[in-house]
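All remarks here apply to the structure that follows.
A single protein chain has been omitted; all remaining protein chains appear in their positions.
By written order: A, B and C. Residues from 1 in each chain.
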């Protein structure tokens, strides 16, 4: 049975108000902006956003009033610094007060890995002596039963849904993903539901031709959306490059909350859907992001 | 600086008497038989062999008197059952008494993963109530600080050397490996030294064309041996299939220790090196193991 | 049509697999059972192998081991053991199969060491069997039925069943799970929901309950209505023989 479904239907079904959602699990690439924008259009509320860093997507959802809580290591605009909506939410409670659970990249990776492994926690030596440890009350410190040395115990995170971008998927959720994956595999395996936004839908045989490249077993995937350019303005290796100017524009247009509302209407609320967003971007701009120099992976023989 | 070196020199340098060695980390495939046979020819002693299962290689080294201790989940002949030398060593102390530290596949995977992660242990819910837990005194049980439920704490293993077979490597140890990898990545990352036996030596650009397929970062690899068919009789995906008859012959010729000594001389001690072993096997037999139906991985675009 | 006890065990095992289930397959008879179930009543079943292979389609050739080339070619997923074990530990594996050298009345399995009044016999060990027995939602045991193998108490618990019976699994911290059936060369056992003791529920065609009693090392409990195991159909046997043409697992041995 095919798991293909339109983005609006998938967001409506799997992202309910109050849901915990992992996005941006590959850090600055493969960020599912199209899914985040659909959440804003559907007026989702009280979401818990989970991710290592978040390159402006979390800031957008916070500014749009969709978010109650953020569990992350970093929230902002990677190339341009602060996340202005994140600041306003924490400093002024605007548009809503925001709960923030601080992590480091490693500790949130361990939390998701623990969820994926089905254990209550994983031990680590990061965070010792840090403010993250003293402020994040979910994390414990205990002496190691083997060495007696202090160890940080990071409790498992099991989000409601993980949303990943993949370069290609079959209709059953068997998908290939390449480039840096950050914590994507752990995020998908730790979550109750996994949604894939695929740049391309391919025959199952294409995926089965290279099983080592499959990011998460298909039976763990709940829905597949055919959504080319769903990552814009973030890059998707081999499909399109980063749209640096979009991040610069976002930085300019979020300094004041009024400016942000203008940006939000122009790029999210006033476009009907992801196709509308791409139409607004225009062919020339999308063309400019195309892969310029092809570099194909060396052939691999799986025959027997 | 190239890390290429002949097998005999690598075994002499990195596998000293008393060393702990991980082999067979990919289970029934990619087993570095050529390296094990070279250890036997060099008369290594008091080795600690570490691996999840071991499809006859550990049994061979035990029978040859090279082994003092085995840390494994399973030792025998996967398709034909018991490991006769393993039995004789444990039951009769012949040719030497053997210490056995029992694990399950999951617990030894966790032990190596802990070593790779640089933590003293990893928690799990496997082994609870088992004889493995009561006999393996290195493993602890403690209540979970979060749930109060009993958890098994598997201490880290950090072997002296991991020996892996890869389909192709550059001379600096950047290598591609595909097919099931079992615990290979963890074994290599947990070990002080990593040795690769490569079916093929390729230009660095071939490896860099597909960085997601690199099994362990090149800077963690100490030596690369160009050793085609080093896995025989185990299979190496895309290079050659399993030589089922070799395992059958081994099963027949190890029932009695005298028979084993005959086998050991014929296939190990009386052949000069791996090339001699391949010559003895003969072209027809090697030909018969060739890949019959090619199945190439679908192309992957890494360009930007 | 003639069939071997192994062929019958494969058929009985296949009937235990439900469509859409995630099954920790292993090798030998369980692999044949998985292939048979997929080809008949469970086409959506997914097969996991502990080396790091996941298949939703059958391999093209006979497999001597789960790592043979044909089991990788065209696999649905391929990677590290840790990820397959993670699925097991996080409760995402419905069913696992294991075999044993020695079993006791509470379904505890020994594949490590037997001690026959002082005579030690070293067996290969757990492999992934202990992990399946500890962490799968349910598991099934397949083994030869001989008095020396079905003993009152195993010498070593390699793969925990119900320990000393009752709520032992909960007591030691195992979350649910446990064996739901023991398929032997003579019959099929289930477990008493309360005491967790093995109960003979059916005998294979041509096998007398007396024979089962004689070959079992403890006083066997019989189900109130002891049935006879349904024999394999010709179609089932033809499929099994296409998967194991030389009868490597189903005729020449075991």
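Just so it is clear, contacts are C-beta pairs under 8 Å (C-beta built on N, C-alpha and C of every residue); 3 or more make two chains touch, one makes a residue touch a chain.
All values reported here derive from a predicted model rather than from experimental measurement.
Here is the thing to keep in mind: the chain we left out touches A, B in the whole complex. In the complete complex, the residue from A:18, A:43 or A:129 that touches the missing chain is A:129.
The residue from A:109, A:153 or A:268 that touches the chain not shown here is A:109. From the options A:10, A:57, A:162 or A:183, the residue with contact to the chain not on display is A:183.
Across A:7, A:40 or A:75, the residue that sits in touch with the chain not pictured is A:75.
The hidden chain makes contact, of the residues B:13, B:69, B:208 or B:226, with B:208.
Touching residues on chain B toward the chain that is not drawn are 115-119, 174, 185, 189, 205, 207-209, 211-212, 214, 217-220, 302-304. What chain A contributes to its contact with the hidden chain is residues 26-29, 52-53, 55, 72-76, 78-79, 81-83, 86-87, 90-91, 100, 102-107, 109-110, 113, 124-132, 135, 149-151, 178-186, 234-235, 237-238, 241-242, 244, 247, 291, 293, 295.
In the analysis below, only the chains that are shown with their structure count from here on.
Chain contact topology: the protein chains form a complete graph, every chain touching every other one. Among the pairs A-C and B-C, the greater number of C-beta contacts is found at B-C. Centre-to-centre, using mean CA coordinates, chain A is 37 Å away from chain B. As a whole-number value, the distance joining the C-alpha centres of chain A and chain C reads 41 Å.
Rounded to whole angstrom, the centroid-to-centroid distance between chain B and chain C, based on C-alpha atoms, equals 27 Å.
In chain B, the residues that reach two or more other chains under the touch definition are 124-125, 149, 151, 178-179, 181, 235, 237-238, 241, 291, 293, 295. Residue positions 53, 68-69, 72-74, 78-79, 82, 89 of chain C each touch two or more of the other chains.
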